[in-house]
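Shown next, in structure tokens, is the structure this report addresses.
A single protein chain has been omitted from the complex, and every remaining protein chain is retained in its original position.
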Amino acid sequence: MASQQPLAVGLIGAGRMGSFHAETLAHRLPGVRLAAVADPAPGAVERLAAPLGCATAYTAIVDLLADPRIEAVVIATPARTHADLVEAAARAGKAVYCEKPMAVTLAEADRAVSAARDAGVALQVGFNRRYDPGFRAAHDKVVAGAVGTPQLLRSLTRDPKLADPAPIPPWTIFLETLVHDFDTLRYLNPGADPVEVFAMADALVRPDFKDRGLLDTAVVTIRFDNGALATAEANFQAVYGYDVRGEVFGSEGMLTLGDIRRTHLTSYGSGGITAECVGYDQDLFRDAYVAELADFTDRVRTGRAPAVTGEDARAALSIALAAIQSVTVGAPVRIDELKEH
Amino acid sequence: MASQQPLAVGLIGAGRMGSFHAETLAHRLPGVRLAAVADPAPGAVERLAAPLGCATAYTAIVDLLADPRIEAVVIATPARTHADLVEAAARAGKAVYCEKPMAVTLAEADRAVSAARDAGVALQVGFNRRYDPGFRAAHDKVVAGAVGTPQLLRSLTRDPKLADPAPIPPWTIFLETLVHDFDTLRYLNPGADPVEVFAMADALVRPDFKDRGLLDTAVVTIRFDNGALATAEANFQAVYGYDVRGEVFGSEGMLTLGDIRRTHLTSYGSGGITAECVGYDQDLFRDAYVAELADFTDRVRTGRAPAVTGEDARAALSIALAAIQSVTVGAPVRIDELKEH
Amino acid sequence: MASQQPLAVGLIGAGRMGSFHAETLAHRLPGVRLAAVADPAPGAVERLAAPLGCATAYTAIVDLLADPRIEAVVIATPARTHADLVEAAARAGKAVYCEKPMAVTLAEADRAVSAARDAGVALQVGFNRRYDPGFRAAHDKVVAGAVGTPQLLRSLTRDPKLADPAPIPPWTIFLETLVHDFDTLRYLNPGADPVEVFAMADALVRPDFKDRGLLDTAVVTIRFDNGALATAEANFQAVYGYDVRGEVFGSEGMLTLGDIRRTHLTSYGSGGITAECVGYDQDLFRDAYVAELADFTDRVRTGRAPAVTGEDARAALSIALAAIQSVTVGAPVRIDELKEH
Partner (left out) sequence: MASQQPLAVGLIGAGRMGSFHAETLAHRLPGVRLAAVADPAPGAVERLAAPLGCATAYTAIVDLLADPRIEAVVIATPARTHADLVEAAARAGKAVYCEKPMAVTLAEADRAVSAARDAGVALQVGFNRRYDPGFRAAHDKVVAGAVGTPQLLRSLTRDPKLADPAPIPPWTIFLETLVHDFDTLRYLNPGADPVEVFAMADALVRPDFKDRGLLDTAVVTIRFDNGALATAEANFQAVYGYDVRGEVFGSEGMLTLGDIRRTHLTSYGSGGITAECVGYDQDLFRDAYVAELADFTDRVRTGRAPAVTGEDARAALSIALAAIQSVTVGAPVRIDELKEH
């Protein structure tokens, strides 16, 4: 491996997530180099590329895709652009890692998956919780039968605080936040397919944004074809920190997941017991973000199939779309009767 | 208080729950005495009354109700008989403590509540979790504003193991198990009323009993009129123990509730960390059962109104009935459009 | 059992501990009655006895001991009086339950043990932690080999706050507080005997009382004859609550013990995670106090030997005296070379 050339990876999107991935690609992955960065935002690539020792910076994404030295791309642009970029990158013959959600319509998702298949390139999607050691161990235990047949599942995401809601598109809570939970529920109920979805949602954090269609609180119930009933829950403003938890209950036991503590320090004082919570800035999934790129690039280099596929992205999307439809019509929605959103 | 005569309480129903209450009434409550026991089952009252030093045992409940020495009754018979017994006891002028559920139809509930009101007797219902120090402290904190406005709630009950399902009536999971959780959700979201209910349920523990209408796994989503979205969840067979938990999330924070550990002992060995779970036999709510009878009898003796009322029972029942209707029709049900079950 | 006469128990000492035991004897133990109370303090017995329905109150302890109706006594007087009262009660033919410490010198301890043996009466000592379900389960696990051979042990007691130190006798931290921990260490290292003791102690909470000999902080190291090294630690003022914990580490694993949380409620807010601690008033060992009297009275009634013996009290005392001697001479002290204090 040492004698091999490092894998040349191009990063598309120099925002918060992109910057983190850039640092990972530049410094943390042996056998990988950050070969180029592309972002149309003025100044973005300059700020990011040079300090990381990356000499090539594009303001036109198309130029990065046309760069023959680039073997793989990491897409970290706004969600609504993902599917088109996956398609374009696949056609350009690049292996593709795409941040979640890979697509926001089923048609888009199908095109992205087809493009990668037709081009014969790897396509991996950024469901990073699958790379967290706790979630991974839970999945493995479920596969090994530790809980028997899953009967009840739960996954929740509560973001530490709501940034300015103005630019947030409607349905974001389903398409960008809960899509993680929908994937987690599939990951923790392996082999089962969602059948029916019911969702309640509201604008409780910022009621003033409700008339713009921005919902910030949601509860989704999902029935799977193995009988399991699952709940996914999200909220955009947890004042205490970044709260991600999961639970699988089955005929032989239960697994619980989640760790909101910042460190292992506990304080005891006249006010009782206290401990600090983790927030975005001490990111709960920092190691998982690194691990997923390490796995993706390793699979590309060794020619193995990606671990989290475009089909996985499509399956999670279908639950999100069913939830949106359920909120719209006020009734449960069957996945097989899903009307395209 | 010492010079006062002890309050004479009659126990109706000498089963598992009744036996526990009998022991509490006989031994644990200063100022209270177990004055009579009534149960039509052959031999039941003899087995229970004498060893507790209770000289009066009736095989006809009507005889206990007619006994003028009895000042208050504790009803611990099968659920379907509760409302009629509440009504009869109220008419007989006894203060009434009734195990949950107080009724299984709204008409019954209304009759029971009216009977107590008309007779001017106290009527308290056995939602014992309100007497658990953790749940009580959570309620108090919510009232004090510790979580701000509640936005997401959860309550779950998983029973340690499914006894023979044969004699369990249909809808028990809603009417007898989840009714606790419905009350807990009201208790943790004080002052709010349920508006809409959606339920998914199945027979996953014992699929062979599904065609008899016995459901053993359920997830219920409830929208309250303060916007809060709540989930109640139940299952009849948790192999690890007796699992009762709650959660309230709001604009200013979150509270979590639940303690499945049997003791404070933790073991560390070559197989990792282990601890034991609590089951029915080390009952999680033993102290709460005692506390609720202590409070009931104290209120009766001092002429104060009961803390958990017939109206509370009716409100929890209405959620249960809406959940049953939701399962039946496969759609969300509004509480104000509830058809009597 | 129901036809048997209740066991007539006399309580000696109507202070805080005595009052709790009185309530237990009067109300909580079927087959037991509080037959008399004795306390020389003016008004003490009147305040306690009558409200509990106990008609006999003595201001002279000797009168209680002379009362032929009394079958067993519970001694809850100040520590320095215990041994003489055990001796007197035994000579009067009463079964004896004595609060810890049973004695504060080895000579006293020997006299007390001999008196009970000679009189053929039961003698049980109030090491209540042995009746806590967690400590008991730990003991049982050690006996069952769960940790292999014990190698390292720890027991600690931190009291919630230092009441007025003025009346506290010197060496109290060893004779009255740590004596619990010394017994716990013996209980968790069953069958092993202490060989050597080293103690460091100081007046850190109230340095102004150091010159009166009042120490409030201590660490004691003990070597047992099975090789195990143990630490006992105490402090008179933990601002966060009542902190009692234990640990046993051995060749096959570890057990940890202790639960300072008041309830199972956890709060999450902008200040992080918080929970409340237990204090004296929500006593950590309330159930254990009841359980030990239940066990004692049951053993007396059924003629079985007591579970926590005078010999146990003597063994814990010998460690306390060695610790005192160690502090005095500034060197480790062998138990077999212990000079009487």
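Labels for the chains are A, B and C, by order of writing; each one numbers its residues from 1.
We take it that a contact is a pair of C-beta atoms (placed from the backbone, for glycine too) under 8 Å apart; a residue touches a chain by one contact, two chains touch by 3 or more.
All values derive from a computational prediction rather than experimental measurement.
Among C:Y97, C:F174, C:Y187 or C:Y240, only C:Y240 touches the chain left out of the display.
Among C:S19, C:T56, C:Q124 or C:Q151, only C:Q151 touches the chain that is left out of the view. Within the full complex, the residue among A:A41, A:V62, A:A107 or A:A137 touching the omitted chain is A:A137. Even with one chain removed from view, chain C keeps its contact list with that chain: residues 149, 151-152, 158, 196, 198, 200-202, 204-205, 207, 217-219, 221, 223, 227-229, 231, 233, 235, 237-240, 243, 249, 251-254, 330-332.
Of the residues in chain B, those that touch the hidden partner chain are 238-241, 243, 260-261, 268-277. Residues of chain A in touch with the missing chain: 1-2, 26-28, 30, 50-53, 132-135, 137-138, 141, 146-147, 252-259, 262-270, 276.
Note that only the chains that are shown with their structure count from here on.
With centres computed from Cα atoms alone, the innermost chain of the structure is B.
Separating the CA-averaged centres of chain B and chain C is a span of 38 Å. For chain A, the set of residues touching two or more other chains reads 238-240, 243.
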